[in-house]
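A protein chain is absent from this complex, but the other protein chains hold their places.
Naming follows writing order (A and B), and every chain is counted from residue 1.
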Amino acid sequence: MVPVPTRGHVRPPDADEVARSTEPLWWLLFAAGGTVAALVLPVHALLHLALALGLPGDAFAHAHVARLLAHPLARVYVTVVVGLALLHWAHRFRYALAEGLRLKASWVPIPLACYGAALLGITLAVVRLFFL
Amino acid sequence: MNAGTPRPYRRPPHFAWWWGHRAYTLFVARELTSIFVAATALVLLGFAWTAVQGPDAYAAYVAVMTRPAAAVFHAVALVAVVYHALTWWTLAPRAAAVRVDGRRLSPRAVLGGAYAAWAAASAVVAWLVLRGP
Partner (left out) sequence: MAEPTITLEVWRYRPEQDTTPHLQPYQVPYRPHWVVLDAQNYIKDHLDGSVAYRWSCRMGVCGSCGMTINGVPRLSCAAFLKEYFPRPVRVEPLATFPVERDLIVDLTDFLEKLPAVRPWIVRHEAGPPDAEFRQTPEELEAYRQFSMCINCLLCYAACPVYALEPRFLGPAVLALAARYTLDSRDQGRADRHPVVAGPDGVWDCTFVGECTTVCPKDVDPAGAIQRLKLASALDWLRGVVLPWGRR
């Protein structure tokens, strides 16, 4: 391959560095999370508000909710929605934090804190909903 | 007086660069909706979590989630996640040149499809949750 012509401070990354990069993974999760969040979180937020404003309580009675969640698909749904929403937040917040603090978004503590928090939330959700 | 080429004058970015211009302020607001995306998801998780724990845990959680302060939070969260959804449907499709039968779909057609999917998903979720005992 012909070497990349560069001058000044442009540093051409080597192919391994790019292959090792996990940026595409986080971006794909961010994209999936953003789509899922856009599809269902508005209606969920509306339902939460409706409950707080006194929506007839039957739909939110424990018996009904517990029966809904007895179905494994319901637990999968909650885990997927919560998981992807948290990963979406983590990616966006990582860049917002970096921009706000004038740091590089690739400085390890920032993605570690953001994705770490999201993965922790997902782990706890999975344990609670599937194993306890 | 000058030894060689004078150094160019650098203007550092303004500290509050995002406040003066509407486009930048809306961008920051859009990014911060992600906090409410996470919060709404966690509220949802809370319902599932406490429901699985048992009636007492669930009742205590519902009591907290129906307080006036919580109602204000839900209202703000609703506005935020709707803003997320609206901006998402106009932005996300630009990552792909959507083609049907070799002709590129117009942005209006893509947006229409996105809104239809959004409405359908919302209707399904609402129906499943509100069906009652």
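The working rule: a contact is a pair of C-beta atoms (placed from the backbone, for glycine too) under 8 Å apart; a residue touches a chain by one contact, two chains touch by 3 or more.
Remember, it's a predicted structure, so these values are computed and weren't measured experimentally.
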Contacts of the hidden chain among displayed chains: A, B
Hidden-chain contact residue, picked from the options B:R67, B:R94 or B:R131: B:R94
Interface with the undisplayed chain - residues on subunit A: 1-2, 4-15, 17-19, 21, 23-25, 27-28, 31, 95, 99, 102, 104-106
Hidden partner chain, residues of subunit B it touches: 1-2, 6-11, 13, 17-18, 20-21, 23-24, 27, 31, 91, 94-97, 102, 104
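Here is the rule we go by: only the chains that are shown with their structure count from here on.
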Subunit A - residues contacting subunit B, complex: 31, 33-35, 37-49, 51-54, 58-69, 75, 78, 81-82, 85-86, 88-89, 92-93, 95-96, 121, 125, 128-129, 132
Subunit A partner contacts - residues on subunit B that touch it in the complex: 28, 31-32, 34-35, 37-38, 40-45, 47-49, 51-52, 55, 58-59, 62, 65-67, 70-71, 74-75, 77-78, 81-82, 84-85, 88-89, 92, 95, 117-118, 121-122, 125-126, 128-133
